[in-house]
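The complex is shown incomplete by one protein chain, all other protein chains being positioned as in the whole.
Chains here go by letter, A and B, matching the order in which they are written, and residues are numbered from 1 within each.
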Amino acid sequence: MKALSLPLPAEPMPGQIRFGALRRSARLLFGTPLNAVLTLLFGVLLVATVPPMLRWLVIDAVLFDPSPRACRVATGACWSFIYAKSGQLLFGIYPLDERWRPAIVCMLILALLAWSVRPASWAPRLAALWVAALVLIFWLMAGGFGLTEVPTSSWGGLPVTLILTVVAIGVAFPVGILLALARRSTMPAIRIGAVVLIESVRGLPLLSILFVASIMMPLFLPEALLPDKFVRALVALTIFAAAYLAEVIRGGLQAIPNGQYEAAAALGLPFWRTQYLVILPQAIRVAIPALANTIIVMIKNTSLVLVVGLFDLISSGKAVLADPDWPSPAAETFLFIGAIFFALSFSFARFADFLERRGPTAH
Amino acid sequence: MLSDAKTRSIIIQCAPVALAAAFAALLVSTTFANLRARGIPIGFDFLTMPSRIVISEAILTYKSRDPYYWAIVTGLANTVFISAVVIVFSSVLGLVVGVTRLSSNPLAAGTCRVWVEVARNSPPIVLLIFLYSLWWKVLPPVGEALNPLPGVYASMRGFVVPAVSMDVATAGLLVIALALALAAAGWAAARRGWMPPLAAPAILAVGVAGLWLADAKFSVDWPTFTGSNFKGGKELTPELSTILIGLTIYTTGFVAEIVRGGVLSVGRGQWDAGHSLGLPRGKILRVIIIPQMLRVIVPPLNSQYINVVKNSTLAIAVGYPDFLAVMNTIISKSSHSIEGVFIILGVYLALNLSLSSAANWYNRRIAIVER
Partner (left out) sequence: MLSSTAKRVPPMPDPNDPPAIEMTGMNKWYGNFHVLKDINLTVLRGEKLVICGPSGSGKSTMIRCINRLEEHQQGQIVVDGVELTNDLNKIDVIRRDIGMVFQHFNLFPHLTILENLTLAPIWVRRMRREQAEQTAMYYLERVKIPDQAHKYPGQLSGGQQQRVAIARALCMSPKIMLFDEPTSALDPEMVKEVLDAMVALAEDGMTMLCVTHEMGFARQVADRIVFMDKSEIIEMNTPAEFFSHPRHQRSKLFLAQILN
């Protein structure tokens, strides 16, 4: 520290501020023996890892050259592949001319998600908005009524991930509320039933639930009623989400003081009215940060559906890599897919932080 | 009298119970009817029959002539192995990363922050597939294997590490010594707020020394590089290595956040109070800060450990045969789907229940009684 301190000029001059900043960062980096050791340690680590990564990612990478040959020669990443295949990566085998439809669907879903976590937009009409949006989404994806029809087997990529996430959470939300209320019920049969259901779902890996759903459904449903893979995965995701949401909402319910129940009772409000008008609006508001977290977990979990044969982002990545013309740049492809997931959940997490910091006085 | 509170409560409780029972009955009857129609027998007899399934790699010894139950045990052992290794490594790394994030050094804190954010915001399955795709890109062929630590080699073919071999009796004794050390730690934590720092390692050391004195069959097999191959040691395939590394990176991010939260949860006032009593720094840390931190850390840490067990199912993404993957193969091979599903549900619930009851026990011991 002392060795680094510079003599300050007597007169203030433009450079002084820079020296101040330099001094401050020098103190932070080398101020104590521990900090000096940490700086050296992490300095070595970063010098060893960052330049090669940068070289691979940017300097030696093929950025725009559209010919596969450039990628075979280059030692860096092959981004032109991602660029060339972005449509297929994002939208799977959805018909080429109709790709604007899933694109709109993705933007619609993201906008609605962001809108919905604002407490100010909570009103019965939000649910109506979602229902309307889902109808619109389904129409855009499946077609009919003036649009070319596209079967679910041709759906793929990001819209599948997003649709599975929002529909699972949307259906799971009311179920989760009921489960949370049931778990707090004074009636033993109801309470025990809810506990068993919630805890066993939470005790199982999502993959095992997806497997069980795809193994068991063909056994106990008649052939004719057997839903397709998409619906099966959706059912499993919904059950999973409901159990986790139930616990989040229960956390919110526990934060509501008893006086609220008593005041509602003293006014003569019956049970369901009390819940709907007084308790739940407050409980859900308390639970927003945890709810946002659960939504992030669900976005991440939806990536597991590829294991039961659904065509989500990862599967479309794998399919794209099968193109023999290209040198199969797997790392780049999965980095790109990872970046999409990261962007989705990171921005959602920041948004949740923002809501949390604004505090419970959300008016 | 439908409006009587008790009567109404009973009716409300009966309705869902009856509904659930009816649903279960419907499920069971259609399932059995379907199974009969397809000529599939039900029962656990198949477990003792030779499985003839292939398990590509296993911690235990497994041959395809072995019976189904041994295949299941083999898969379970793989899952337990992955979970245990990831839990140990991510706990240690998470502690380091979490504390470093609180450092005033921007370089160190920043790097750790990047780690935490990447881990928390990417799906573990994408992380695994990405790492797996890196394997052949980053690591050299066997001939030029990296040797980052003595006895540890890394190459395209995976890792080679020193193997510890011991006979069953020695392993048993070691487990007993470990359990004793843990119990002592728990007991000490309960009695003194925090165990004397050397009690548990001392017991463990005494145990190991005792084993050594008793001339236990215990040897470390160091791998040697022969120029084109390795002799001795334990080979970890790229698949297994990817899972261990990937899940450790992922879990470390969460453990680090939990540790950071725990450290931040103990207010400055506690340090001030300790200083004002004239306690030395080390004593304050051991007697005042860490016990309070543990109370905050243990419950979420435990659910993170349970998550590790659940995330070990992602092994399937890189083709490593964990318990769920083995069960999936068994079900499709033997058509005993109902039994298989019961085994899957039972095993995971049992694993997670035992983890959480251990944590609950520990929690009760260290909990501060409030009002």
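By definition in this document, contacts are C-beta pairs under 8 Å (C-beta built on N, C-alpha and C of every residue); 3 or more make two chains touch, one makes a residue touch a chain.
Worth saying up front: this structure is predicted, and the values here are computed from it rather than measured.
S.K.: For the chain that's not shown, point to the residue among A:L57, A:M216, A:L269 or A:V308 touching it.
M.R.: Of the candidates A:L57, A:M216, A:L269 or A:V308, A:L269 is in touch with the missing chain.
S.K.: Taking the full complex into account, find the residue in A:L197, A:V278 or A:A331 that is in contact with the omitted chain.
M.R.: Hidden-chain contact among the options goes to A:V278.
S.K.: Name every residue on subunit B in touch with the hidden partner chain.
M.R.: Residues of subunit B in touch with the missing chain: 1, 3-6, 8.
S.K.: Which residues does subunit A use to touch the chain missing from this display?
M.R.: On the side of subunit A, residues 257, 259-260, 262-263, 265-270, 273, 277-278, 281-282, 285, 361, 363 touch the unshown chain.
What we mean here is this: only the chains that are shown with their structure count from here on.
S.K.: Cα centroid separation between subunit A and subunit B, in whole Å?
M.R.: 24
S.K.: Show which residues of subunit B lie in contact with subunit A when the two form their complex.
M.R.: 9, 12-14, 16-17, 20, 26-27, 30-31, 34-35, 100, 103-108, 111, 117-118, 120-127, 129-130, 133-134, 137, 306, 309-314, 316-317, 324, 327-328, 331, 337-338, 340-341, 344-345, 348-349, 352-353
S.K.: Subunit B touches which residues of subunit A in the complex?
M.R.: Residue positions touching the partner: 25, 28-29, 31, 34-35, 38-39, 41-43, 45-46, 186-190, 193, 200, 203-208, 211-212, 215-216, 219-222, 296, 299-301, 303-304, 306-307, 314, 330-331, 333-335, 337-338, 341-342, 345-346, 349.
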